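Yeah, one chain of the complex is gone here, protein chain that is, but the others are all in their spots.
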Amino acid sequence: MERKYTILTILLVVLALGLVVLPKNKERKEIDPKVLLDGVVERSRYLSVDQVTHRIIENDPTLLLVDVRPADQFKTFALPGAINLHPDSLLSQSGTDLLGQPGKDKVLYGNSDLIAEKAWLVCTRYSVNRLYIMKGGMNEWFNTIIKVKPATGTPSTTDLDLISFRNAARQFFVGDGEPATVTTTPIQKEKVPVIRKAPSASTGGGC
Amino acid sequence: MKKINNDGTFYLNPYLGGVILGTVLLLSFYISGRGLGASGAVKNSVAATVNAVAPQHVERSAYYSQFAGGDKKPMSNWLVFEVLGVLAGAFLSGIIFNRLKIKVEHSPKITERRRLLFALGGGLIFGFGSQLARGCTSGAALSGMAVLSLGGYITMIAIFGTAFGAAWLFRKNWI
Partner (left out) sequence: MIGPIISSGIISSAWDNLFAILLGMGFGFALEASGFSSSRKIIGTFFGYDFVVVKVFFTAAIVASLGLLYLNYLGLIDYSLLYIQPTFLTSAIVGGVVMGIGFAMAGFCPGTSLCAAAVGRIDGLVFFGGMFIGVFLFSEAFPLFENLYYSGSQGSPMINSVFGISPELFTFILVLAAVGMFVGASWVQKKVKKVEY
């Protein structure tokens, strides 16, 4: 009776130890170029600056912002919670660890789309999942969120909602200041209620 | 191997049971990418019932609207099918090991009525807690532990730690 359990214990410990001592798989999986091409044509990798801003304000735990600009620009200003990853180190251990995190939506951004697109291509080729690009990068973000354009003509309600959201977001990021004037609406100062939602699970499940 | 006594008292070796359970859990992850669960099916059934009785209420509720209402179909959920499977599997095992019998199991020191009241109360509290922690012992703790989720380990420690203390409070019901 006891001997049976001793053997099983040794077997179990050896199996577990095996995982620790086995050499790490060095080679990276590369995906089929055809699949990669499909991904390049597909536009679902883009998130708008408004979508990203929403998720920052909601404090979405599944969001991981990856800043691919040079370190000095990152130090001057970066989106809250963003991690600086220089394109050089995309395929280094720290880079793959960062981008390989399960359960996170990795959102790349640079000053424009240029570097982010290239980083996206390289990482997607090495099978990084849930990788997105913030369309337009920091430039677009500044122009949209920080320099809110006043509405022109007779804006629709959705436009007004969007502008008041951006105003609220601006106050969230830079503190108080004159909100951009929206001439036709009396609700301009109202803070847009941010509806918190549980992070959507990729496959649902749970208990 | 000694002969199995077929009077309903034969149980699998716990380690063998654990290996079978672990393999099923592993297969579940391999096939559909998620672990096993039970309380999620209750959640979906409750949402489906409320949705049938008062659909507007579901739309308005911040909780139900996450998984019911609109075009979401809570009853055709993976977990509901899985739970039907659990019933079938347990029934099968009950037949094989001769344990099928309608009765209330309780310590000889307490009445049947008291046992049922505590079962009802315990179920109520457990159901409540499972929603707060986003899963029960199987969905949050066991499946969470398998994928090394921090939340799974925390929930497991909270459940077992509390149960050790609370069992002493309720010891008259058991021993």
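So that you can tell them apart, the chains are marked A and B in the order they are listed, and the count of residues begins at 1 in each.
Everything below uses one rule, namely that a residue touches a chain if its C-beta (ideal position, glycine included) is under 8 Å from a C-beta of that chain, and two chains touch if they have at least 3 such contacts.
What you are looking at is a predicted structure, and each value in this text was computed from that prediction instead of being measured.
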Footprint left on chain B by the chain that the document does not show: 11-12, 14-15, 17-39, 42-43, 45-47, 50, 61-64, 76, 78-79, 81-94, 96-97, 99-107, 115-116, 118-138, 140, 142-171, 173-175
Residues of chain A (touch criterion as defined above) contacting the omitted chain: 9, 12-13, 15-17, 19-20, 22, 25, 29, 59, 61-62, 100-104, 127, 129-130, 196, 198-199, 201-207
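By definition in this document, only the chains that are shown with their structure count from here on.
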Computed distance of Cα centres, chain B from chain A, in Å: 35
